[in-house]
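A short write-up of the structure that comes next.
Shown here: the complex without one of its protein chains, the others still in place.
The first chain written gets the first letter, and so on, giving A and B; residue counts start at 1 in each chain.
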Amino acid sequence: MASARGGVFLRGAAQIITNNPMVRDKYEGKLDISFIDGKYIDVLKLTRDKVHQGFRVMSHPLAGSIKPNETPYRSVIVMSGSSLDHESLMIIEDSILAHEKFSSGKQMPRWSGSILSDFQVIDYHLIDSAVESMTTSGAFYL
Amino acid sequence: MIRVVHYINQFYGGIGGEEKADIKPELKEGVVGPGMALKAALGANAEIVATVICGDSYFNENIDAATAEIIGMIEKHNPDLFIAGPAFNAGRYGVACGSICKAVKDKLNIPVLTGMYIENPGADMFKKELYIVETANAATGMRTAVPAMAKLALKLAANETLGAPAEEGYIARGVRKNIFRAERGSKRAVNMLLAKLKGEAFETEYPMPDFDRVAPNPPVLDLTKAKIALVTSGGIVPKGNPDRIESSSASKYGKYDIEGIMDLTAETYETAHGGYDPVYANQDSDRVLPVDVLRDLEKEGVIGKLHRYFYTTTGNGTSVANSKKFAATFAQELLADGVQAVILTST
Partner (left out) sequence: MRLELGKIFIKDVQFGSETKVEQGVLYINKQALLDAVGGDTRLKSIEIDIAKPGEETRIMPVKDVIEPRVKVEGPGGIFPGVISKVDVVGSGRTHVLKGAAVVTAGKIVGFQEGIIDMSGPGADYTPFSKTLNVVILCTPVDNLQQHEHEQAVRMVGLKAATFIGEAGRNVTPDEVKVYETLPLLEGAKQYPGLPRVGYVYMLQTQGLMHDTYVYGVDAKRIVPTLIYPTEVMDGAILSGNCVSACDKNPTYNHLNNPIIEDLYERHGKDYNFVGVIITNENVTLADKERSSNWTAKLAEYLNLDAVIVSEEGFGNPDTDLMMNCKKLTAKGIKTVLVTDEYAGRDGASQSLADADKAADAVITGGNANEVILLPPMKKIIGYTEPADTIAGGFDGSLRPDGSIMAELQVITGATSEIGMNKLSATQY
């Protein structure tokens, strides 16, 4: 099973934007983290702002089949670049629209602590599968 | 007996044309104007108990107050069904019919129905929420519009499930509805694949969202008398971006007065757009929003007049829904201000 890899990552190029404390804790010291003490949508909006600044979206902002009005946690990997990446812009805008669609339909239930921790675990594993893929391909070392 | 209240504008109310468009809402017992034909078409099981008449300008300029007042009038008659229009291609009338129908539906929780031409701006604004019978573009279509509306209205009043837009005669609402088809999905996929292979016609079950196509308007016949407005998605704003229009994914647009302004300079205007190199636009915003050239043309008598306001937003990553919403709002203002043509610049 995938876990936080012990390998050395180059800092600076890639970063994880997340509101998931488990992701922050697992990658602390290994990858740059933009931790947001906020909601799912705040992660998407910060990702969008970064895209405006030239970052590329490396992992899909809607990763996982858990709907945006169910899980409160979200993590996205972005990588710095020099100019606006239109594909990244389209993906993050479509993701924000999808988020709006779901959150206008139904309120997120008031989850208990153990359910929240389950959501953290799943979000962590989804992003870990992206980290693993990017580590193998060397994308982190660009 | 189904109690019906009907809404019409000042023109169909027999009060007057554009010169009477600012009249406040009034309530008449029984039928007025097209209500006669509607009454006949509704038949014996329904009765139009009252008619509300309101001026189109008054309504559109005082939407909240007018809506509240009209709702009060309608409520008094305790209707089972509310019908507005038909508005055909009259834009402000269509918007009024749509707004009132939506308000009645939300507040009084009774079935509502209106009718209009498919290109009426009110149709686009309200078709998702309302049943709007598709009519011809002019009042000559009254004879077909009224029976169609009556038929659908009675179905709504009886709480019947409506069929597809084409068979019931209402404007497609653009909503997705689940149905059971005759074959399972995999079989349908194979059939569609075969049709596509053979070059035969097939109908996709999920049409991709419209990448909008707009039919061009007829040309302006006499430019020398035309009032022309400037609109841009290039983000030109007064220096300092007073309304803080976002550099991308804009949630708003700006409307700025250029009365007496002959030229946009580096000191007075800039761009808020984050999607292109702003250096040249900031040096001289006329490069994106050509106020200077239009002033020249105005002086030379090539155009009648440059409109006093320009409208601006940033097109960069801005959603189609937001863009549509912006334009639907300010297009009404432009029409009301007597603008005949718009030069829309993008970057």
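In this section, a contact is a pair of C-beta atoms (placed from the backbone, for glycine too) under 8 Å apart; a residue touches a chain by one contact, two chains touch by 3 or more.
On a predicted model such as this, the values are computed, not experimentally measured, just so you know.
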Contacting the left-out chain in the complete assembly, out of B:160, B:183 or B:337: B:183
Residue of A:16, A:43 or A:62 in touch with the missing chain, whole complex considered: A:62
Where the unshown chain meets subunit B, residue by residue: 128, 164-165, 172-190, 192-194, 196-197, 202, 204-209, 211
Touching residues on subunit A - with respect to the absent chain: 1-2, 57-60, 62-67, 70-71, 77, 87, 91, 94-95, 97-98, 101-102, 104-107, 109-112, 114-115, 118-119, 121-122, 125-130, 133-134, 137, 139
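The working rule: only the chains that are shown with their structure count from here on.
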Computed distance of Cα centres, subunit B from subunit A, in Å: 39
